[in-house]
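Structure in structure tokens, see below.
Missing here: one protein chain of the complex. Every other protein chain is in place.
And then chain A:
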Amino acid sequence: MMQTSVQSSHTLPGLNNLLSRYAEGMMWLARYSERIENLARLLEVTEGFVRGPDGQTGWDSIIQINSDETPFYALHTEATEANVVAFYVTEMANPNSIKSMAHAMRENARAVRPLISTEMWTHLNMFTRWVLELQFSDIRQHSLSSICNRLKQDCQTHYGVTEGTLYRDQAWLFYQLGKQLERSDQITRLIDIRYHTLLPTGEKAGSEIDSTQWASILRSAAAYHAFWRIQPIATTPANVVGFLLKNDGFPRSLAVCLEVFDSTLSVLAGHNSLRRLCGPIQERVAYLRVTLQDQTADDMIIRGLHEYMQWIQTQIAHIQNDIAQAFWPPVALVESSQTQVQQ
């Protein structure tokens, strides 16, 4: 048995069986990076909205989008700009603050450091250290948008270095899965802003609405110019939503993220020993993609965009959970069903 099990998996060149802990670390490294980038985008677009004569209103929308009412109001009494920014950028008491996530990103990076390239580590090391040293007073000094810009840029640099240097084995596949899954989740949250602040109930999906606000959403998703290249007629909510969810050329659209996710999963399933484990996850993703293809943006708005976004977010959580169960099952579970060893 010893001999036969040493077949050490040369099914595909350079692809060996990744340690479960590494797979988990790669996936979360990518997710945290993407999540930091998107939170920076959200903060920027929120700041854009509330800047105006009426001042402070609007900062609570970001709390709602992230369903953070309970933790936020445990720490603060009022959703002022200062409180919300502190909560989302520098407060370690909030596990979803940029600082907390940079900490988590760093821990994951340290765990997978044996796998990632030196260039990746060096950048991650300096980037996460900068974030961990950020103080609220720095934000006052440098303005929120310049901090957000640096965060975005560093996350993108991280991805660029990764794309250019990480060896393409299973570790890379899990990194991609994490990245695309998080992007999918985040684009639905960005769209949800609209539900909270842009289109008060009663207004119709097809009506021309406050174009500067929608433009700022497009801008924060880096979609503004692409949108105008293909959709020059009108900035209706349906057009914007359709672009961000269904467009098949925009790299942050839900359709593209799910497509890349799906094809990455197929590569993984191409490894003999993993086919069976990938099956149920592929089915769930396929179903999600069908619901997206079968509806127009108008349908989605009529049926309730907010509800659909929440449903997608739930599906994404299920997918993450499926992946965890398949590839890094809790130890207790493995011990009790040890059949795969005794061939």
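By our rule, contacts are C-beta pairs under 8 Å (C-beta built on N, C-alpha and C of every residue); 3 or more make two chains touch, one makes a residue touch a chain; residues count from 1.
The criterion applied here is as follows: contacts and distances are computed from a predicted model.
Enquirer: Unshown chain, UniProt name, "Circularly permuted ATP-grasp type 2 domain-containing protein", "SigE family RNA polymerase sigma factor", "Putative ABC transport system ATP-binding protein" or "ABC transporter permease subunit"?
Expert: UniProt lists the chain that is not shown as "Circularly permuted ATP-grasp type 2 domain-containing protein".
Enquirer: Which residue from A:64, A:125, A:213 or A:313 sits in contact with the chain not drawn here?
Expert: Considering the complete complex, A:125 is the one touching the chain left out.
Enquirer: Can you tell me which of A:81, A:107, A:138 or A:259 touches the chain that was removed from the display?
Expert: A:107
Enquirer: Please output the residues of chain A touching the missing chain, sorted low to high.
Expert: Residues 2-3, 5-6, 8-9, 17-23, 107, 110-111, 113-114, 118, 121-122, 125-126, 170, 271, 273-274, 277, 326-328, 331, 334-335, 338, 340-342 of chain A touch the chain absent from view.
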